[in-house]
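With one protein chain withheld, the remaining protein chains of the complex are depicted in position.
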Amino acid sequence: MAPQSGLARQRTRSAWVFLAPMLFVLAAVALYPLLRTIWFGFTDASLTSFGSARFVGIRNYLEWLDYGDGNGEWLGLLVDGRWWSAVWNTVRFTLVSVTLETIFGMVIALVLNQKFPGRAVVRAAVLIPWAIPTVVSAKMWGWMLHDQFGIINDMLMRVGILSAPVAWTASPDTAMAAVMMVDIWKTTPFMALLILAGLQMIPDDIYEAARLDGVGPVRTFRRITLPLVLPAMLVAVVFRALDALRIFDIVYVLTPNSPETRTMSVFARENLFDYDKFAYGSAASTLLFLIIAMITIGFIYATRMDLSGTRE
Amino acid sequence: MKVQSYLRKAAFYLLLGVIVLQAVFPFYYAILTSLESGQAIFDVNYLPHVFDLSNYKSAFTNGVFGHQILNSIFVATVVVVLSMLLAVTASYSLARIPFKGRALLLLTVLSVSMFPQIAVLSGLFEVIRMMGLFNSLWSLIFSYMIFTLPFTVWVLTTFMRKLPSEIEEAAIMDGAPPLVIVRRVFLPLLWPAMVTTGLLAFIHAWNEFLFALTFLSTDSQRTVPVAIALISGRSEFEIPWGNIMAASVIVTLPLVALVLIFQRKIVSGLTAGAVKG
């Protein structure tokens, strides 16, 4: 009989055989398209002719247009006010939404961590917004926020907060607030569940000890609960922030064409497919990727998150 | 003392009531609206007062909504099955076999799951055109792998790690090669985790919007989120809110049902995916 290979060799070989199909698919669906997107950002590709796209350097990002009379102007993404307002919208949206989601998520998690009759039912009910497709949530809220027939205006006018109906999604002052509202409503459950999972890992006897020491509930929360749940919460915040930075669906459905809510993703897609500025849109996509990657690395570094999964 | 504790209890249940109400109300209101038609829609109601199914009837008789639901079911199911097939063996390798570069690989997989979809959109568009998949449901099945595959690999890896190593060693002693270990020993033990992961991947795929909006161009090929987003009237004042709400309720009900039934499993999958188990 031919000499057999050792167990370790057999297993290492199988590992790569097992991984190969997944790695191939990921390369085809993520790596290659990403590289192509970056490439298109340096070409003059258009929607109909990306096969014959030519390299144009950094013209999509920055270009000096000379008028020929000694004057000229800078063009390109890096000096495009619309792009930077989209960046600012995205960052603003992310900061506000994630902060509020964390606070509300914490409140809901603390409530769900109590023992009360019907807790399972309440937990299921809280999950409902998370299960509703984003597009559907945007439509539902769009209807509830309707300026003439919306129930929100009706409610607020009945209790006397508003004297006249507000065009929530159309008015520049409130459009971003409307988008945030839908996002917070939809994703707070996710936050709450992750924080709840963290809360449930805190052993009861720690609270017992604090109670015996006469520590009040507020101090208990600040000195015991919060520090212990913080790692789980940070992970949740990172995941949510990354998700929020690429927001597209809600804006597209709830407040189309509103400059106040145009986010990076919306800006990129508009250029790619609506304005036939495929190369310009690709450049925007590339910048968005860089921004998100930088924020991610910064986050991982700041929180020293262990993502490798090697530590048990 | 006693009064104080009653007050505290009342405040707690009030808060609980608010939490439940805000979570459930929009969906409740969508159902309410979907059951009204004609002029009734434009009167704000808090309680149901009519029961009119005409919006539902027209959703299924006018146009291709039924077909679009089938599209969504087809895409989400095939995506789940394919990513499971690819993920089970891959996560076995990542969870169970020590080899050089494993930590890096796991990190790569995780970072792909955080990829902004828009960053690959133009490249993917080219790939899909090249493969001749534009306006085909297979374009979605292919492109959805970018989020379902890393997600399932990641979650199954965390679950797979928790299985006792002696069981695997017993199988090795019994002469089972890796593929047999996965199929005959680990797979049956992983069923609960697979249900969880599959469910979450299904929901992700069912809800996806950006790719579906971009890679499909005709009404009969579209999936429901896009279909709902694109329902419009001739003008701002003719938006058929009743139809939109009926369609919304139809696509959401199965999801809400799934969530209510598999609540515990979903929570365990979500937390395993994010916080390492």
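All chains are identified by letter, namely A and B, in their written order; residue positions are counted from 1 within each chain.
One rule holds for everything that comes next: a contact is a pair of C-beta atoms (placed from the backbone, for glycine too) under 8 Å apart; a residue touches a chain by one contact, two chains touch by 3 or more.
Quick note on the criterion: contacts and distances are computed from a predicted model.
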Can you tell which of "Multiple sugar transport system ATP-binding protein", "NADH-quinone oxidoreductase subunit N", "Aspartate carbamoyltransferase" or "3-oxoacyl-[acyl-carrier-protein] synthase 2" UniProt lists for the chain that's not drawn? "Multiple sugar transport system ATP-binding protein"
Residue among B:V185, B:I228, B:A247 or B:I266 that touches the chain left out of view: B:V185
Which of A:Q10, A:S46 or A:T174 touches the missing chain? It is A:Q10
Even though one chain is hidden, which residues of chain B still touch it in the full complex? 164, 166-167, 169-176, 180, 184-185, 188-189
Which chain A residues would touch the chain omitted from the figure, given the whole complex? 3-8, 10
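Throughout what follows, only the chains that are shown with their structure count from here on.
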Per the C-alpha centroid definition, the whole-Å distance linking chain A and chain B comes out as 16
List the residues on chain A that touch chain B in their complex, please. 7, 10-12, 14-16, 18-19, 21-23, 25-26, 28-30, 32-37, 40, 45, 50, 107-108, 111, 114, 116, 120, 122-141, 143-144, 146, 148-151, 154, 185, 189-190, 193-194, 197-198, 232, 235-236, 239, 242, 245-246, 248-249, 252-253, 264-265, 268-269, 272-273, 278, 281-282, 285-286, 288-289, 292, 296, 306-310, 312
Would you pull the chain B residues touching chain A in the complex into a rising list? 12, 15-16, 19-20, 22-24, 26-27, 29-30, 33, 41-44, 46, 86-87, 89-90, 92-94, 97, 99, 102-107, 109-112, 114-127, 142-143, 145-146, 149-150, 153, 157-158, 161, 172, 177-179, 182, 203, 206-207, 209-210, 213-214, 224-226, 228-229, 241, 244-245, 248, 251-252, 255-256, 258-260, 263, 266-267, 270-271, 274-276
